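Just dropping this structure here.
As you look at this complex, bear in mind that one protein chain is not there, while each of the others sits in place.
Every chain is named by a letter (A, B and C) in the order it is written, and numbering of its residues begins at 1.
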Amino acid sequence: MSFDVQKVRADFPVLAELINDKPLVYLDSANTSQKPNAVIDAMTQFMQHGYAPTNRSAYQLAADATDKFEGARAKVATFINAPKVHEVLYTKNATEALNLIVRSWGTANLSAGDAVVLTHMEHHANIVPWQMLAAERGFTIRWVPLTSDGLLDLSNLDTLLDGAKAFSFTAMSNVLGTINPTAALCAAAHKAGAIAIVDACQAVPHMPTDVQAWGADFVTFSSHKMVGPSGLGILWGRESLLDAMPPFLGGGNMISDVKLEGFTYAELPAKFEAGTQPVIEAIGLGAAVDYLTAIGMDNVRAHEQDITVLALNSLNDRFGSDITIHGSTDAALRGATISFAYRDVHPHDISQVLDQNNVCVRAGHHCAKPLMRLLGANATVRASFYLYNTPSDVTALCDALSEAGDFFTL
Amino acid sequence: MSFDVQKVRADFPVLAELINDKPLVYLDSANTSQKPNAVIDAMTQFMQHGYAPTNRSAYQLAADATDKFEGARAKVATFINAPKVHEVLYTKNATEALNLIVRSWGTANLSAGDAVVLTHMEHHANIVPWQMLAAERGFTIRWVPLTSDGLLDLSNLDTLLDGAKAFSFTAMSNVLGTINPTAALCAAAHKAGAIAIVDACQAVPHMPTDVQAWGADFVTFSSHKMVGPSGLGILWGRESLLDAMPPFLGGGNMISDVKLEGFTYAELPAKFEAGTQPVIEAIGLGAAVDYLTAIGMDNVRAHEQDITVLALNSLNDRFGSDITIHGSTDAALRGATISFAYRDVHPHDISQVLDQNNVCVRAGHHCAKPLMRLLGANATVRASFYLYNTPSDVTALCDALSEAGDFFTL
Amino acid sequence: MPGLEDLYREIILDHYKSPRNRGSLEPPAVRSEGHNPLCGDEIEVFLIVKDGIVDDIKIGGQGCSISQSSASMMSAAVKGKPVEQARALIHRFKHMMSIDEGGEEPDTSAPLGDLEALQGVVKFPVRIKCAVLSWNTLAEALDIAAE
Partner (left out) sequence: MPGLEDLYREIILDHYKSPRNRGSLEPPAVRSEGHNPLCGDEIEVFLIVKDGIVDDIKIGGQGCSISQSSASMMSAAVKGKPVEQARALIHRFKHMMSIDEGGEEPDTSAPLGDLEALQGVVKFPVRIKCAVLSWNTLAEALDIAAE
């Protein structure tokens, strides 16, 4: 299928909004993405015509809702090439998925003297849960450092992994855009006897994902970053690991039996899905997966690569030494998430001027404070592009940026 | 405001659905409720025109989304008369809210030798998390028994509470419909030096709720049972308790600072809200709260009480000794959730015949297996009514039930 | 929408009202237990395997007409049969219930007898779990007996 960005844009109603008579230039998709009509309609239709409990009641309406809910799980499994549908678990977001792994797998496997390896470019969601458990259990966290162009410095990886029980890393940095060599990192983890956990929040929405080709043990991501609704995340895990782990949250749906003396738990996936699930959201994510599949994840990646080249070139051409772009300059090694510093103007002030032009970027630490310290910044401006962004969005960013420059050099 | 059930029904598009040319008779609201246009539209509008990250980015669209998201929190606070808005925490469902309390408060406060008091009519969500922590910590769980008409047997309450650290109970049984004397139970807990945790899943949707009048310490409920979307629950807690508790999930948003060596956490409510929150869902719940407030929770309760009287009378009149209704026969002591047994026909078979007439009831253990054992049943049929149900729904239930009787007495 | 007669064939109601092989067996008979967490149905299978033959089988527990009649028919179908044949029948029955467990297509040449009547359950997806519960429990009992 050929990719037509104008056609894509027409699917996203918010992109047609005018704010103060100017169009919206949404460059914050690494934070959260906009939603196409296909997703909005799937949720609306379901609420209007088919809402019912899932996996609980036996009447037709409930059976149909259950089919849609479980059907969405199957779609997600196909989308990431999971070997088994029941290895795909619904969570509330990627953060909960990571906490689930740390609490459930970690509690069963980590104690004092053990080590877990993270990287310097992790999101807080892949740091804090480990720190919380480490404070209880006394295991060590080791950190893979970065090279000066924002790639993982793998020169000492084998030493870092030596004796480690888990290697947990992001497939793509949400600050630098760096795409990590996920399959090689999983292989290195396994060679050292560690499990490999991939935070794929920034990868699944933007490029084809194959958890088997990666060779990962756990993969996590969020619906809201991949044109799906909020309130839903995904944890994929190998059946053998998930089967061996204790449950995470207790309650309805995850049990096989409950007596006063104790409970027994259900099989996958119910074992890890306590309580009423995000049903409307799962149906929305199913529609999101269909939407992205129809467009083709190869096309999404190719389009974003084009935009990345254009954006890097435009920013450098127009602002030269006034701008410092963090991370790699090679668009083949990175996604369309671009963090930068502009002279000594504070990112918050830049984003203010940009906002005056409806250019929406994030200014801040992007939930990656350890990385920010490494960059020597409290904050950066981050423009992140997605399948619906155009070359004219790049122009709008550059124009607004030079206005910011003018304003703060009064 | 006067209450007009036909007007209410017109707000719920699914109730106008015809299945096989017959109208839908939805009697499964204790499981999950249907959604009015006001909620569906609020979510749709937000996704079409205003979707953006909350509490992260600084541009106008994001600020507006944050206002709506935080505004919904304020609405919920008003709805339950919470003293402070930041005591209202978003979770993914009531189950997660209960797990949060048990994990966070429980881990800090419970050890071997301690005791926690639950009741025999609890939902698995208010049992299993306690059993999970008890298995780790070795504290004891004590159970408040029931009287033969399905009320809590409070004759030994003070003995049961003696030395206990927490009393966690449902405000209304999801099986028997029993409404518990919540304020008195909270007072008894406090007299014994225990905290009072109220599972208000079945109360908040159906009657006016005032957490201060209850004198509770924690109150939990789910959006999807109160005409709001799935994927969202609420935990209200006293500020002093929440402040003293360790965080539950770790990640973005809940931190103040993160260094390689460790993290410090944010203030309420962010402290307990790790990761991207159910934003679309919160806006939906805000609309649900507005909707219920406009109708008036007193009116909802009065309407349901009328329906309960009618249903109890109709079932008894038409089926006499063929039907056994569990729980109290006094509509003042119960909500509109009615569990029953019909001759020796299995509930699953009854629900099948009912479904053939589009009468949607739940047949099963209702996530309350300890209670079912007490009733001596593996399953019951449960018909649960809500603000949109009518006297003719009661008739439809009775008609379908006599059809089931005929069919299984061939 | 399929009608009630599609689901509740006469032979099913007959097995429900007069269940075959109802009861329990003392050890050395093996015992396994199945739950349907959805609806609370419980099945117990008591099994004696002798010389590779299902020498005796008894069924306990409670459940709806579909789960009870399925268990009753199952017990009648496997009693006195070689273990291999019982396993093949489990595979074939689940296949009929549209549960694909991989492996070879089952041999459907032999007549199914009473079990044929459960075919209609497939049109009521929610009830498939009811029909299959006893079969899964039997599979577990066979595994235990083989240990």
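What we mean here is this: a contact is a pair of C-beta atoms (placed from the backbone, for glycine too) under 8 Å apart; a residue touches a chain by one contact, two chains touch by 3 or more.
Every value quoted in this text rests on a predicted model; they were computed, and no experiment measured them.
The shown chains contacted by the absent chain are A, B, with contact judged over the whole complex. When you scan B:Ile255, B:Leu268 or B:Ala404 for touch with the missing chain, the hit is B:Ile255. Across the entire complex, the residue among A:Gln45, A:Thr329, A:Gln356 or A:Ser402 in touch with the chain not shown is A:Gln356.
Among B:Val5, B:Ile19, B:Ala187 or B:Ala266, only B:Ala266 touches the chain left out of the display.
The residue touching the chain not shown here, chosen from B:Val5, B:Ile19, B:Ala38 or B:Ala63, is B:Ala63. Those residues of chain B that touch the chain absent from the view are 55-56, 58-60, 62-63, 66-67, 253, 255-257, 266, 270. Chain A meets the missing chain through residues 19-20, 346-349, 352-353, 356, 363-365, 369, 372, 378-379, 407-408, 410.
Here is the rule we go by: only the chains that are shown with their structure count from here on.
Per-chain CA centroids place chain A at a distance of 45 Å from chain C.
Work out the mean CA point of chain A and of chain B, and you get 31 Å between them. Residues of chain C in contact with two or more other chains: 1, 38-39, 127. Along chain B, residues 19, 348, 352, 363-364, 369 each make contact with two or more other chains.
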